[in-house]
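A protein chain is absent from this complex, but the other protein chains hold their places.
Then we have subunit A:
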């Protein structure tokens, strides 16, 4: 196939989700089935037609269990993507490739996670740590917040990024969540004072720089553009997809290369824009992975919305709010709607292009969705 062959070749035609809460009674498997069946119902496609699956390596419900529970037919493509939240958009990319090349016709991507009531992954010291762990964890750099906090302090030092810039990110997400009845923070407004006086988690990062802890599941259905025209919902096309693992990258402990502050977003962005008919200036709304507030300035730089080091300053003047230069995370994102490894950013991107978001950007026709920055990542450009 020629370069660019995936452009607009497939579309998201169904999305589904469960409620989001600190604690839900059902199992991850039951939640996964509910989200997937809701997405197929949204698309108007029978579960018996599903022949492709994609999820994250951290997903604990597998294709065998899901396929037999929902009554899928013969499955001819299944794929899982690594690096936690870095894999979110890659699930769509893998399904787009599979559908466009005829390896499957109806693809389902999903994420189900009881991270709200379950264990924090970093507390499990019994699992063999990945290799970099021997160089970081014994010194008390235990959690993702510590690892990203280290890069944040350096960004502040080099570029003058401030806690007010990070507050701008947290506030934009919270304001959108306050418009979204499904969001965990729907009825919880945030003020600058509540942000600035919140307890520290890994100084310079405070509580509100960290994402939520959520039980919940989401899913999306992908078919060919041709078939999408006959589905129940307005198609949202996968215009461009990309994964990114830069040379000499080390994950969230990216301290050991020439340029630790330019991460996987830069690599994914080059591939993403190269295949697209439009650029950053043409994006109406963005859903940017927000496990931590500083990932927004880093991603704004990486995806080319501003210059190197300008990600903090970009957030000033309400730029990230509705009506600003680049409205982001319009459901509330991982910081204020739900943290399900970024899958709610995908479904919100679809809602924006259908015109059904609770914080609708008028006439939104293009949306960037990104996966986790600071780990091997992925991204998609959606268009209506």
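Throughout what follows, a residue touches a chain if its C-beta (ideal position, glycine included) is under 8 Å from a C-beta of that chain, and two chains touch if they have at least 3 such contacts; residues count from 1.
The rule we apply is simple: contacts and distances are computed from a predicted model.
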Protein name, per the UniProt record, of whichever chain is missing from view ("OB-fold domain-containing protein", "ABC transporter permease", "RNA polymerase sigma24 factor" or "Deoxyribose-phosphate aldolase"): "OB-fold domain-containing protein"
Residue, one of A:66, A:81 or A:141, that touches the chain absent here: A:141
Sole residue of A:149, A:216, A:297 or A:349 that reaches the chain not shown, by the stated touch rule: A:149
Residues of subunit A in contact with the chain not shown: 120, 123, 125, 128-129, 131-143, 145-146, 149-151, 153-154, 157, 199-205, 248, 250, 253, 255-258
